[in-house]
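Got a structure for you, questions after.
Omission of a single protein chain aside, the complex is shown with its protein chains in their original locations.
Chains: A, B and C, in written order; residue numbering restarts at 1 for each.
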């Protein structure tokens, strides 16, 4: 992810100047910095003390996120932080508070909100074109699982992958009252464990939501949403690589994207561009720290629902951008 | 439904001769009989005593189904009965036993199994092309609710509509161990009541299933299924009326069918044709009385899950065509 | 084609009774007749003298069509004749006149007009929903060429295959003033000869038309049309076998039909059903002998345009159902 953001900053997002690369591994820092022709080092502090740096993109391992957010905030650097901010609520809240206290922007990396298709659906829902929402559906499936090592490091499918769907559900439909999660370990139960899951949501509005996830879809990386309303229904998604159809041997086929990086290449650039604009114009960021917290709490609620075989209720304090989720 | 089957028997299914129409209402019987140019009467007994009649299609109100099945069986007439056979398990079992005792065919009217798209998917799944199944999805939504009167008469959305999805789930994926159902009353809560529902299935194989139903989809009659497997995934469905695309005013659009009759016009003819072939060649019918019972039990299990806010387990006795479902 | 019509008459079109099969080859007549459980013989005269026979479907080799039409007409049997009626204009006109003189229905086998997609487009064009037509396009391509023997017997790609597109062009858009045809012999020039062709039409209305044909499309049987109008544009076609999508190995694919028989299975039944209704209700048939003549003249005009490297103008006498086409 760090390479992706750096490359976007360097080549794709003209409104951003890439100033420097920091990675604890000298070989990585050197390779990326040299290939992009920018300064590089292994010291996080170099970012904090560089007066040319207005903002920092944090794509480090998750356990380091919160501390880095606090350091950036203290150094008055704006922050775009990959999700999740931390693996517990308390640390997440502390990081959010630090940004607020030091008056820096903190945006969480929910790239899907910037994809033109999801954005277009959001705009039309906001404009009232769907009427009252009845059902929300999201399918989010990986071609194949990451390495078992990476699976262990990145947490459950709920805080690693479904967290994006929880965020999209809140963004498109609204706040969530209940979650009931079902899981299955089918392809490689001994090592991979749970690889397919279904979560049913009850929104505060009364609408129903269904999220399905899979680590072993096999056919491609698939990411689609549907929102059914009283006036209209919208289907969102773009599984194919490019707009060509291939006709041969009795079939007409399109090619799936292979992973999220390919599927959301445009969205990552737009995310960075939007963050830069929020910094430049001193606007609210599009995805707040509280948004990151809410999706993370939903991920842990899914884990608990699955473990305890019951519906888990969510509590909320406050509303809007500063809403705070917790499990009931 | 009676008119549809009669018209198919008369005009579309060349292997069937329509002999006579019976309806308790003289005006209906007369109108249908005369328009199709066949004998008609108001006495069910006329069917039973007519030696030209080999088989009877029962499309009467549900409460009459079981008794009619028993009468037909006693008169050695084969039976194609609309679902459900009865609104309780015991009566359903009695009807099934009557057909068995008198050695007549009893087929239940799950027309979707005869639709070419679902049939093609079934064949490829049976051939092993999907590998092990991981997830099953079915969306089954009506454009708008029937009259409140008809809603009251036809039972809950689960035994009236979702029953087809339960049957398709068993047929495509296999037996079901658990069901958890969620519902919402959103469009007209006082009168229509529950109008949107989600049921999560746990198959005996461990696979997960999701069925969503709506009485108020608004955009059209929609009926689609998806089966995700270890080797391939198949999507099934045909929402559009005919293969034309209409391009105007900045849009490219296709027309949805308006109801199940339009969506499954071909399937109804194929269902009748297949039943006739089973009778003629003395083969097993494609959908057994026990299939009808199983889907009905799943419908009542969905009702109980919703009422009690918990997962309902299913019991089964026997296997294959004579499997008997009951709630645990 | 004979088998197809016979099977449809026997099994699919309930409003038709199949009375008898005639084929000059005893083995064919016997096999078809016995498999369909109807009388069969090798004498065409048996059809003419059978008082149970109201109408005859002619699917013999093209050189026999016209004589059979005349015999049927003289025997007061209505006729559904496969296209073309004859391989020259004079014989075609004689056959049409014979049917008129004896007051029998003569319908030409342009099945595509009965396909629900083309029919729906036709209805909407007739209703004025397209406005003024600007462009017509038709792609009509075979998976692979028939045997060289059959290619020689069935005439050029223009009178054998494109003839359907010429008919559809007239039906959807209107009469045609000019045709300019281009051809290429690419896959097997020595034996197969011309295997790809493009014909440009100028309609009497001023609209432009393009028809492309191929004997070697390779990927499947493909048949699509498009009509672009001042108010809307419609795309017509159904290349896929059934409404399933197959997702595997990075692709999402649908299956093409393999030939016209698979692509237009429903249309053939509807064609026969419509013909039967015209006979029963004494209505005008949907496709007249003059329609068959017009498309045949367009096919020969395409051949001439190609041979002479120039645009060929068409003359017409009369209008509507009795219009007579000839080359200028």
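Miscellaneous remarks
Quick note on the criterion: a residue touches a chain if its C-beta (ideal position, glycine included) is under 8 Å from a C-beta of that chain, and two chains touch if they have at least 3 such contacts.
In this text, all values refer to a predicted model and were calculated from it rather than measured experimentally.
The chain omitted from view is touched by exactly one of A:26, A:63, A:116 or A:189, namely A:116. Checked against the full complex, the candidates C:217, C:272 or C:285 give a single residue touching the omitted chain, namely C:217. Only one residue from B:33, B:145, B:183 or B:218 touches the chain missing from this view: B:218. Across A:234, A:287 or A:312, the single residue that touches the chain missing here is A:234.
Where chain A meets the missing chain, the touching residues are 9-16, 116-117, 119-121, 124, 231-238, 241-248, 266, 273. Summarising the interface, chain C meets the missing chain with residues 132, 134-135, 137, 139, 141, 180, 182-187, 195-198, 200, 202, 206-208, 210, 212, 214, 216-219, 228-233, 309, 311. Mapped onto chain B, the footprint of the missing chain covers residues 143, 218-220, 239-240, 246-256, 258.
Please note the rule applied: only the chains that are shown with their structure count from here on.
Chain A maps onto chain B through a rotation of 180 degrees [Cα fit, steps of 5, range 0 to 180]. The geometric centre of chain A is 56 Å away from that of chain C, both derived from CA atoms. Chain C has residues 246-249 in contact with two or more other chains.
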